[in-house]
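Note that this complex is displayed minus one protein chain, with the remaining chains in position.
Chain IDs A, B and C follow the sequence of writing; residue 1 opens each chain.
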Amino acid sequence: MTFTYAHRVRSYEVDHQGIVFNGRYLELADAAMTEFFDGFGWTYPQLIALGFDPAVVAIDLRFRAPARLGDDLVVTVTCTHVGTTSTVLHFVVRRGEHDLASITTTYVNVTSGVGRSAPIPQPIRERLVAIAQHQGESS
Amino acid sequence: MTFTYAHRVRSYEVDHQGIVFNGRYLELADAAMTEFFDGFGWTYPQLIALGFDPAVVAIDLRFRAPARLGDDLVVTVTCTHVGTTSTVLHFVVRRGEHDLASITTTYVNVTSGVGRSAPIPQPIRERLVAIAQHQGESS
Amino acid sequence: MTFTYAHRVRSYEVDHQGIVFNGRYLELADAAMTEFFDGFGWTYPQLIALGFDPAVVAIDLRFRAPARLGDDLVVTVTCTHVGTTSTVLHFVVRRGEHDLASITTTYVNVTSGVGRSAPIPQPIRERLVAIAQHQGESS
Partner (left out) sequence: MTFTYAHRVRSYEVDHQGIVFNGRYLELADAAMTEFFDGFGWTYPQLIALGFDPAVVAIDLRFRAPARLGDDLVVTVTCTHVGTTSTVLHFVVRRGEHDLASITTTYVNVTSGVGRSAPIPQPIRERLVAIAQHQGESS
């Protein structure tokens, strides 16, 4: 059960070397994460209403091959860990059959406006656990 | 009495053509505007406290020559118009003696959080009028 | 015959005021322009091969209302002018029935790598003229 997000590389995302600038991959991951939750029927305001406001605490990026202007990228999103207050999403950026990059992001749920960590709300937790288990079995 | 803001062109600001992407000039103008007011002793929180929260309603950009990776740019900021609720700032982007681009931005003062137009507070208005008059005389 | 491009507003496009930063509209216009030509079957490499490498010489932006996180925007692209070496595209950014912003961009065709202006290649010119005429009649 993997979620995918499509993106075409734009001219302003490419740097002087003609390849997508590394910081732009974090825009891609952010957009893919939003659509991942949206796919479950949770928009950002709905996540906030449920008590889920994820703050990024760690990001690991690995680059295998560059993306270039006009490339049609597909980002795969999976959940690889769910703790009490934190969760880890794993993004793989592909162009056709080629793995170009992967991004592993650790989020801690915070109380909006306060910034203190808070347990991940039960309905969101259940959904993420189901994905993480499925992911564990299939890998 | 012209204010200047310096900026070195970064790799992520350059697009696939090897020139600074047009949208990045608006980042440059925004930073220059902030420092322009900061030069009068008004940080953004202080402007808000004074009742000045400028919303952009119009921007005109003109490009004469491209900026490239590593270019040392200087942005000149002047005020060319002050109305009751609106003001116009004019930015010229230069590399050495060369004019590369100009940006003319019209701001309307809004009541923060409400979005309704409001008169520009007197101390800010006086300062902008002085600059606009000086500018008118010198040109 | 208007071309449309859809975009959902992302968290990184929103500034400290909670509204889409003005420079991001130029990313939107650039993406819409690329898809506009792509809709005629011309990718960027194909445009270059045909002898069309558009350089932006002027941009006018007008803002009526702000766009916010999660907004589903639709950008309409039309051609309003075709000269020998230059053309003007007009973009309107809407959220549902609401006009939020418009962008008018003047491009000059340049010889790639050289930067000198060059006539717009005939097949592209014909297509743009047809759109501009249709636009003139319908408005």
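The rule is short, and it goes like this: contacts are C-beta pairs under 8 Å (C-beta built on N, C-alpha and C of every residue); 3 or more make two chains touch, one makes a residue touch a chain.
These numbers were taken from a predicted model, which means no experiment stands behind them.
A.B. asks: Tell me the shown chains the invisible chain touches, ordered by label.
C.D. replies: Within the full complex, the chain not displayed touches A, B, C.
A.B. asks: Which residue, B:39, B:70 or B:83, contacts the hidden chain when the whole complex is considered?
C.D. replies: B:70
A.B. asks: For subunit C, which positions touch the chain that isn't shown here?
C.D. replies: Touching the missing chain: residues 11-12, 14-18, 21, 23-24, 69.
A.B. asks: By the contact criterion defined above, which parts of subunit A meet the unshown chain? Give residue numbers in ascending order.
C.D. replies: Spelled out for subunit A, the touching residues are 17, 21-27, 30, 53, 55-63, 66, 115.
A.B. asks: So that we can see where the missing chain sits, which residues of subunit B does it touch?
C.D. replies: These residues touch the chain not displayed: 8, 10-12, 26-27, 30-31, 34, 43-45, 69-70.
Note that only the chains that are shown with their structure count from here on.
A.B. asks: What is the distance, in whole Å, between the centres of subunit B and subunit C, each centre taken as the mean of its C-alpha atoms?
C.D. replies: About 24 Å separates the centre of subunit B from that of subunit C.
A.B. asks: Distance-wise, how many Å sit between the C-alpha centres of subunit A and subunit B, to the nearest whole number?
C.D. replies: Once rounded, the distance between the two centres reads 35 Å.
A.B. asks: So which stretches of subunit C touch two or more other chains?
C.D. replies: 26-27, 30
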